[in-house]
Each structure stands twice: as structure tokens, then as C-alpha cells.
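Complex shown without one protein chain; remaining protein chains in place.
When the chains are written out, they are named A, B, C, D and E in that same order, and each has its own residue count from 1.
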Amino acid sequence: MTDAMKDAAERAAVLVEALPYIQRFRGAVVVVKYGGNAMVDPAIAHAIAEDVVLLRAVGLRPVVVHGGGPQISELMARLGKEPEFRDGLRVTDAETVEIARMVLVGKINRDIVAAINVHGPIAVGLSGEDAGLILASASRPELGFVGEVAAVNPAILHRLLAEELIPVVSTIGSDSEGRPYNINADTVAGALAESLQAEKVVFLTDVPGLLTDLDDPDSLVRQVTAGELQVMLETGRLSGGMLPKAAAALHAVQNGVGSAHLLDGRLGHVVLLELFSDAGIGTMITKVAAP
Amino acid sequence: MTDAMKDAAERAAVLVEALPYIQRFRGAVVVVKYGGNAMVDPAIAHAIAEDVVLLRAVGLRPVVVHGGGPQISELMARLGKEPEFRDGLRVTDAETVEIARMVLVGKINRDIVAAINVHGPIAVGLSGEDAGLILASASRPELGFVGEVAAVNPAILHRLLAEELIPVVSTIGSDSEGRPYNINADTVAGALAESLQAEKVVFLTDVPGLLTDLDDPDSLVRQVTAGELQVMLETGRLSGGMLPKAAAALHAVQNGVGSAHLLDGRLGHVVLLELFSDAGIGTMITKVAAP
Amino acid sequence: MTDAMKDAAERAAVLVEALPYIQRFRGAVVVVKYGGNAMVDPAIAHAIAEDVVLLRAVGLRPVVVHGGGPQISELMARLGKEPEFRDGLRVTDAETVEIARMVLVGKINRDIVAAINVHGPIAVGLSGEDAGLILASASRPELGFVGEVAAVNPAILHRLLAEELIPVVSTIGSDSEGRPYNINADTVAGALAESLQAEKVVFLTDVPGLLTDLDDPDSLVRQVTAGELQVMLETGRLSGGMLPKAAAALHAVQNGVGSAHLLDGRLGHVVLLELFSDAGIGTMITKVAAP
Amino acid sequence: MTDAMKDAAERAAVLVEALPYIQRFRGAVVVVKYGGNAMVDPAIAHAIAEDVVLLRAVGLRPVVVHGGGPQISELMARLGKEPEFRDGLRVTDAETVEIARMVLVGKINRDIVAAINVHGPIAVGLSGEDAGLILASASRPELGFVGEVAAVNPAILHRLLAEELIPVVSTIGSDSEGRPYNINADTVAGALAESLQAEKVVFLTDVPGLLTDLDDPDSLVRQVTAGELQVMLETGRLSGGMLPKAAAALHAVQNGVGSAHLLDGRLGHVVLLELFSDAGIGTMITKVAAP
Amino acid sequence: MTDAMKDAAERAAVLVEALPYIQRFRGAVVVVKYGGNAMVDPAIAHAIAEDVVLLRAVGLRPVVVHGGGPQISELMARLGKEPEFRDGLRVTDAETVEIARMVLVGKINRDIVAAINVHGPIAVGLSGEDAGLILASASRPELGFVGEVAAVNPAILHRLLAEELIPVVSTIGSDSEGRPYNINADTVAGALAESLQAEKVVFLTDVPGLLTDLDDPDSLVRQVTAGELQVMLETGRLSGGMLPKAAAALHAVQNGVGSAHLLDGRLGHVVLLELFSDAGIGTMITKVAAP
Partner (left out) sequence: MTDAMKDAAERAAVLVEALPYIQRFRGAVVVVKYGGNAMVDPAIAHAIAEDVVLLRAVGLRPVVVHGGGPQISELMARLGKEPEFRDGLRVTDAETVEIARMVLVGKINRDIVAAINVHGPIAVGLSGEDAGLILASASRPELGFVGEVAAVNPAILHRLLAEELIPVVSTIGSDSEGRPYNINADTVAGALAESLQAEKVVFLTDVPGLLTDLDDPDSLVRQVTAGELQVMLETGRLSGGMLPKAAAALHAVQNGVGSAHLLDGRLGHVVLLELFSDAGIGTMITKVAAP
């Protein structure tokens, strides 16, 4: 067997290994939450765009959700707007939510759409305000326009997905009087996945997955059930940025989403590998123990 | 006849007068270009939102296009960005187009969507970058990211209109490599109207209509054919802000749009009155003389 | 503000006031029972035709039902046919029902269709015999071919409404052997409204609405619930021509029709005003008290 | 072979003989003009109703057109209305056309619908006034409301046929102002067949078919081309009631109708036999000689 | 009345007699099990092909199922393959099932398809292996590849029937690993009829119907309910080839099939006569006594 033939056989093997996953996930909705450093490294942004395009090409229906805290802070700083915190949470006045909206909807969302649309006219940017997608309510009145998801109307997502378009969603919601609220992106990703009864929700993070000790990569949990995760949350074994992701993942799998995944977004193409290969990667959360 | 009966008769007469127009424009696409002071007066913004909602309610298919020059300048000023002009045209470097995009897509578009969606989940904000709606090319290289419309792909508009949604379009286009360009909103409104073969394109302005003498309201032209308008443009009878509107209107009616209208956006409900009453209002441009 | 502008503002206000009603009644079926003097005054006939055309134009689905007792009597007289009564009810032999059918289906129905079709090819005349629309049974054998509604098969109405056509229904039904029966038009209007689960059934009468004292216009009842109306009927507070209308209205709202209305058909455009303005008009019957 | 078996074999042979015709005429529109004595003999009326029901049952799409001259005359007489003739043609004033309309739409049409609907809720009566089916113009002004077919709008027929309903058409048309006209039924049958591009138009008459000598049944023409028929018409070889049928048949086959047939309506089930057996029957007119 | 007219009247009567059956069975699925001597007599094969084509032509949806035991034995003999029996049942090793499959799928199925397709491109041959139509399991392990119906996936039949094609099914099923099994054709016909919720399943046999004494044609049972048939089976009143047919018929009518029929396939056109005439023929099995 020549080298060329060996190489060909290996390539074929990868494609053939993907076959059962492609058949299984045909038509499935996958919500990808995209944030953190992955968003600022152009090479990774490019890899993630390729991943969602490939998902769509083989028949899945990806939805992208993004946040953008650091970029909001940066524009606030440039505009001389002093951040104010209460109990460690940012107070969001009317001007702050306008700035957040400009950054999320008018900059970050646009950059993701542009990265995808290099492959064809297939991505459409959305805010939670469009077609009533996300009805928001104030999370805690003293924090101003920090919102919670009061209700999701997924009609516009169903329409775009039916046309094989990729929705890219900024996490701004509006209340019944049209006022905008900024909402945590992990929470939104989970809520959209639930309302779409998605097959998977994938949270891209800056760590290898769910770590019981943030400083020790070896504390990575490969698989965990909803019940086990709940215990972890209740016994305080998780901390920091792990918390909203873990909570959103838990809520999602308890409400009809097939599985939730915490993957290391700093590596390229993790979404692809998680979906289409036998390689175990990051952390998988399911309602009950996977068979 | 009591007063109540007289009032009732008058109300009925208005509705009945609207009947033939409603029948005639059933299913027709109407592009409304929205800009200038109309955009900063909340009462007028509210009235225009009501108008497009009523258009949709009686079976038309409105598309809103907006600009936002003054608001862009304001944010640039706040960010300490010095505007630079060449031949009276603003030079738009990469940072400037990012600021323009944040203001248009992330603020003005959002406000219009919110004003409409108070009536129901029916408006969806779009940028020309979404689903390849507007392919842009550099207008003049030395001006940077000032764009022209190279091509329109109206598929996403057709999809949203078919679902009875109201697209609200920001005038950012992207080139084949995904770089954003800022494009004149009058030009975009005309180009979208053409590509949709709209029944009407309506430009809301800060003057009563097409004036041959900007300082003299009595110089209002009520009706004009494409041929006559071309002569006006060629003989220099129009000036200032009239020029891009007149040029876009002329191009539109010469390329399949039923009629173009210049209306005084400072009055409330002008779109409604133009469409559904016998009252002549503003300026109407048609390919040939209306019968 | 000039007079023209004031007038324009008032016109716009009427249209804007109609907006929430148009949105709310989109796609709703409205059955209009048309009879009495309204039918013999050409101006009113013209106004009612305009009303149903406008209803359709803004997205409702009107169905017209008509009677024609006086016109039947007139042709009988001309043909030298002596009317015969038992207990105050007309005995309808085979010849009489043939005459009734000729007048209803071959004359009155035709005139209504013609008045509507001046606005476009949108009305279609039907008899209850067409496509099995109304299965009739003898009301009281000794009265001959006076019928009751035994069953309604609304398939043909659904088909025509789906094509945005306006059915105009004559109140002749047939039994399983194809024999025609003449049926009270108020009863038919109510039965069709029920079988279509209509939003509204509107009875046009020769009085201002439901009067507890037929001679006193001030005894007009503006709003009444099914329960209250039942009490009125049981306590004999209603009389004469009020009875079949009140009974049909009561049955309809108790069986799924949103509301029933008794309006003064002698005024023009009452249907329009009832549906599209805030003006209270005639009598509204609902299952429970309106909020 | 027993008698029962022989009988069974003969029955099977009839059905099998029908097979190629059923396959060939699948989905084909057949216009049946029904008039003369066939209409007054209940047994024949019953047989014709069975025929059109069977046509529909095996996949054809029959349309019935009827006249009713004698019945109109009869009602006029009863109403003391003196017929007036000019050049042998009846003058039709406004009252006369109202009477004609009552008889055609309100009586004869109803009887045919009833005869068919004994088999199921499948027939729908129409006048040429419904949904703009027949636009009429005055044939000769001095004759009053005697009409010609100015235009056919077959949309309503297509809709009913698509729902597998059988339209039964009265030959009243209306002009653009909604005035009714009485039109010759043979002409209407031909015009509808043309506008539907029917496979066949069948004229039921009181004679065995096209006779060159009305008094001699042996002068029956079995098959004739458009060219030959035109010569017959031009050389005066046809007369009386043959003329409008021959003219309508000729016009139809020259304008896209597959074939026209003159059959003896006094026999039962002639339509069935013409369509589904090898038996030559009546007269067949085709554009060119049948192969 | 001439002879020709009498003949015409008789032909018409046969067609008219068929009318109510055609109306009643419109769109109904009829499974025809075809086997025995009918299959080897070309004239009968031709008649049966005509029957199923006529069924389809008048709107029914026939499905043909066939067996072929004698032909399998013949090819085995030619290939020198010794048949082996256990308890009177043929042992089917891998080679035997390959031979059975070649004969059924590659010869008999083809001949039936060809006989039908002379009438048009309307028959499609299927094996139970196609598109997972019949999942088989081993009937008794010691018999080898003799199968039972484990499950039916009728999707491919629904698809072909929706396109007005006639499926012709060979009774080979496959297990989950793709191994073929030979299954009794009567059983398959019943199972397909059940899974399609067929109106009728017709078993063509070499006797006049269900005989309680196989040697006495007078012992023919004309009509029998499921309950009565069950008693017959339990009390051993049936024997030989009657048994699988009777069992399949019983199971079918107990599981949603309208009626089952045992007809004498040696007569031509029995299927036609059973369906479209008043003639009682063969044996009809229904769940409860027919009214």
C-alpha cells in the first residue's frame, strides 16, 4: 500500500466514522453559545464559522448565541462611562443598555454574521427584540436594565431554520413596552435550546470543560447526569464562570434538550469533533446516564 | 340626524373612501425610507410605526429603510473621532464604518423595531449584510468604506414578507470578503424597491416634497414624470438634499417601481394619507403621466 | 395648522382607530343577516355591499344571509295564489315553496350578488341546497314545506371563503330526497354562524337594536349577556319580530359564536361602524359580560 | 358455463370495454348542455343526473349548462306578460329578464342540482353572474336584455372542479354595471367549453343528432369535421334548432375543444354510452377527421 | 326499441349499477393476493391485470401480492436441489431461499409487472426487503429461512400509492441483518392489508370460495363473520389450503380491514365483479354481520 493510498484510507475512515452521527443528527437543532476568548482570536472565530457552516451543510440546524461583556466594558470606558456595581453585579442604566446593544447587535453579531457569510448568504443576525423573540423582565429592579428571560417566542427561529438559514442571536430582550434589557448569554442559549427542543446546546468556554477545581485541568468531568450536576451545584463544588453555564446546562437537559456540552472554545473545530467523531471531548451533561 | 349619527357617517365615509385603495394595493410592496427629523421626534416615530402596521394589517407588505447620519456624527464626536472630508464627502476609515454600523444596526434600527413591535411581534431588523442582502463595492477608493450597491439579493426580504413580517433595513452592505460599507439610505431604498418590483417607494423628508426652490414651499411640484424629473436634474433645478432622493426616485420608476413619493415626514401619518385617501399630498413621480 | 391639514389629521385618526380592530378580526368570519327595509332601499343596499367588500378587503371573511318574505308575498299575489295561514303561520304547499325559491334564489340573491360584484368578481350566490349546505326537515307537517335546519355542512362555505369569495346564501334547504323547504332567515344566519364558529353574527333590522318596548327607542339595550337575554325571552319582555332574532342570537353565542349584534339596517354602513370604530352601536349579545 | 357465469362475463366485458376510455378521459372536462324535452321528462332527468355523477366518479370533471325557454314563456304567460317579437326574436325588457332569471336560476337550476345531490353533496348551482363568470353585452340593442358572451372568467369553475364539485350553470350573464342578460344556452355551453379547454362539449337535443333533413332520421351525420360543417352551414343545409348548436359546436372545436357531440337527449344515459363504449352514437364533430 | 338500443341500455345499466360501488370505494386500498393456477393461465393473468388497472382507473388503490411455490420447486428440481421436509414443512437452507428469491422477485413478480404495464407505466415490483417493507423473523429455527412477518413498514407502499402506482409485492422479507426469508403469501397479503388499513383483501384461490367440504362445491359459504369463522377454524371444519387463507382473512378483519374475500381465481375478472356489481360471488368475511 502506497503512502497516498494509506492517506486516502485514513481520510475515508474519518468520513465513514462521521456517517452514523450525520444520520443520527439529521435535522437536529444545535444551539452554540459562543463567547470568551474564542471570540477575540480571529483564527478560532474562523474555525467556529466553518463548523456551523459544515453542520448546516450536512443537514443539522445550528443556532448561534453570543455575549460580549469585555467589549461592552471597553466601549463604556471610551465613552467615559464609569461602571457601577452592586453586590458584584453591574448596574445597567438606560445609557449602559444602549451601549451594550450597540456593541452586541451592531458590532459582535455583525462580525459573526460576516465570518459565516463568506461561505454563502446563509447567516442572519437577530436581536431578542426581533419578532418578539425574547420577552424580558427586570432581573432585580435595583440593577436597572439587567434582564431575565420571561418568555421565548421561537417563531422567527423556526422560519429561518426552515429556510436553512443560520440565526445569530444577540442577547438583548425587550419588555412589553419595548424597553431593551441585557441578558446573560448562557441563560439565553439554554432558554432558546429549550424552546426549540434542541438536540444539543454547546457552551464554548475558556477551560477544557466542567472543572471541579478551576486551577486543575485534571479535575475535568467527562460526563455527568442532571442529578449529579445538581448535587455539585448545591454542595458548592462549582464556582466562578462555571456557575451560569452549569445552571443553564442543567435547566436545559431537565427541560427537553438532548444534551448540553461544555467545550474548550480555544481549540479550533471542537464543535465538529464533538458532533462527528467518537472522540470524547469536554463535558457532556445528560438527563440520565448515557447508555 | 343627530351629531353622533353625523360623526358616524363621516367616519364611515373615510373608511369607504379607503376601500378602492385597499383593494388596489392588496399584496403590494411599499418601501418607506425614513430619515431626518421624523426620526428624532418620538410622536412622529410613533405615527410612522402605526402607519406601517396599518399598511400590513390591510394586506400591503411594507419594508422600512432608514439612515442616521446625525446620530453617527454624534457618537464619533463622543469618541473623539475627528471627521475628515474630501470634496465635501466624509472619509470613512475602518473605525468610522464600525461606529456607523453600531449606530445604525445597534441603535436606530432597534428603536424602529421596538416602536413597531409594541403592536405585535411583527418587525425584524436587518442589515444589508444579512443573508447577502446588499453586496457593496467601494464608491470611491479614497473615501474608504463608503459603498455603492453592487447587487441586491432580496431572498431574505421575500421570505420575511411571505410570513407577513416587516423588515427594517439598516444601510450597511458588505463586499465579497465580508467587509462592511456605509451606503446612502435613499439609494438603498430605491435599489430595494427595484429589486422587489415594489408598487411604491416613499421618501420621508423634512420638506413638503420636491421643491424647485428649497426656500419657497410654494415651489412644490405635485406630480412629475420621469422625463420631466430628468430634465430638472440635468438643468440643475434641484439642489442639496433633494438630489439623492430625486435621483433614487427617478432610477426606481425607470426600473419597474410603480411610483415614487416625496412626503413631508414631519407631519404624522403622511404615508397613510398618501395611500388611502383621495388627498393629493407631497410629490408623486411616475414613469409616464398618471391618467 | 391649515384646514386641509386638520381634515387630513381627522381622516388619519379614523383609519388609525380602525387599526386594532382590523388586527383583532383578521381572518374572522362574520355572518351578516340582511333583510327588511334595508333590502328595498337601493342606497342602503349599496352601502351594505360596500361594507362587506371592505370587510373582505381588510382580511375578514364575510358571509351574507338574506330573507325576502314581502317579495315572496308579492309574486304570490301576482300569480293569484291565495296565502293561507294556520296559527298565524303561512302554509307552504309545493307551489308556494317553488315561488319562494324563485324569488329568493332567482331574484333577491341575484341582486345582492350583483351589487357586490360591481366591486370585483367576488360574490357567489348559494342556496342551502348547493353542495348539501343545509339539510332541512319539516318544521310542522301541517305547514307543508316550512323547514327547520336539521344539519349544516359548511364545506362549500369553507371552500369559497378560502378563495376569498363572499358567499351570499338564500335560505332554502333540502331534505334527503331533494325536496326544497323555506326556512326562517334569522335561524339560518345563526346556524351558519355556529357551524362556521364565526366571530360575529350581525342581524340588520328595522329598529335601533333590541328594544324592550318596540314603540320606545329609548328602551334600547346596549349590551346583554346570554343569561340576561334568556330571562328576557322567558319573561315575555320581547315581542314580535324581535323574537326570532333574539332566539337565534342567543343560540349562536351559546354555541361558540363570539358575539351577536342587532343593528339598525336603515342607517348606512352600520356593519362597518360596529366593527371598526370605538362607537357603541345597536345591541351586542355575548355569552358572558364583556370585559 | 352457467347462465350466471355468462351474465357475469357479459357484465365484466362492459366494464373492461370502458377501461381505455376511463384511462384516456381521466381528469378531462366535459361540458354537457342540457335542454329541450330531456329536461321535462323526470326519468331522463334522473338518467342524466346519474350520468354526470358517474363521469365524476371515474375521474372526469363534468360541467352542466342548461337553458329553459319554454318554462320562461310559461311563467310570463301566468304573469300576464305579453311576449313581443322582432324579426322572430323575443324582445326582452327589464321585467322579462327578471322573470327569465327567476325561472332559470331559481327553478330549473335548482331542480338539476337537487337531482344530482341525491347522490351526495356534489352539485353547486351557478349563474353567469357569480364571481364574474360570464360578462355579457347586449346582442342587439333593440332586443333589450338579450346578451352575448363578451368574456368568460372561468376561475370559479376551476375552483369548484378542483374540489370535485359539479357546477350547474344558468345562462344569465351580467354587464360591467351588474345588469343581467339572458343568453342562448348553446352559445354559453360552447363558450365555457372553450374557456376550460374542455375535452368534449355535448349538446343534448330532441333529435338523433345532426340531420341534414330534419324530417328524415336517416339523414343523420355520424361524424363531421369542422371544415365540412362550415360548408354545411354556409350552403344552408342546416336549419331551425340545428343552427345554434352547429354554430356553437363548430366554434368550440375550432378553439381548442377536443370534440363536440350532438346526442339524442330523449334516450337515457346517452352521455355515458358516448364516453365509455365503442358504440358510435349521435354526431361527433372534430377539428380534423378522427383517425 | 331496436336491438342496438336494447344493447345500449343493457351496457348503460351495468355502468350505472357500478356507480354506487365506485363512489363508495373511491380511494380505498384493495390488496389482491394472486396465486395458484390463476398465475399459470395466461388468459386469466391477463384478466387479472385488466382488473387491477380498472380498479386504479376508477380511483381505487390496488396492491398485488403474489406467491409461487410450484415455480420454486421446479427451479430447485432443475438445479438438482433435493427438497427436504420436516413435519410436512419444507426446510429452507440459504441456497433454497436464494432460489426462492430469484423465482419470486426475478421471474413471477416481473411477469405480473409486465402484464400490467402493457396498459401504461404504472406497476412497480417490490420485494419485502425494499425500503424495509417487511421485517422477517425465523418461523421455526429448524426450518431455516422460513419467515414470519415481524413488522411491516408501509411507507414505500404509501408513497407509490400516492403517485397512483400499483405495487406488486414478492413475499421475501429480511431480518435486521439483511438476511432474506421466504414467507407465506396469504400471511403477507393479510399483514399488508392490516398495516394499510385496507378496505378489502381479496384471496384468489382455485376453488369457488370457502368450502366446508373441499370436494363439494355446494358447501360454499357465501358470507361469514369473524366469530363464525373462528368457530369453524377451532372445530376443524376447514382443511388443507383453506387454512392459511382463512386464518389470514380472520386476522385481517379483526384488525381493521373492512372485509376479506375468497374468490375463484380461475374465472376471469372476479375481482371486478366482486367490487362493482350486485352479484354475490365467492365468500365474504366481515368482522360483524353485514347489514
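Throughout what follows, a contact is a pair of C-beta atoms (placed from the backbone, for glycine too) under 8 Å apart; a residue touches a chain by one contact, two chains touch by 3 or more.
Everything numeric here is computed off the predicted structure, so don't read it as measured data.
Note on the undisplayed chain: of the listed residues A:V14, A:L89 or A:L243, the one touching it is A:V14. From the options E:A94, E:V118, E:L243 or E:A279, the residue with contact to the unseen chain in the full assembly is E:V118.
Of the candidate positions E:E129, E:D186, E:E199 or E:D264, contact with the hidden chain is made by E:E129. Panel shows subunit A; residues 4-5, 7-12, 14-19, 22-23, 26, 50, 53-54, 57-59, 119-120, 267-269, 272-273, 276-277, 279, 281 of it touch the chain omitted from the view. In the full complex, the hidden chain is touched by subunit E at residues 78-79, 98, 101-107, 109-110, 113-115, 117-118, 120-127, 129-133, 153, 155-156, 159, 163, 165, 172, 174, 177-180.
Please note the rule applied: only the chains that are shown with their structure count from here on.
Per-chain Cα centroids separate subunit A from subunit B by 36 Å. Contact with two or more other chains is made by no residue of subunit A.
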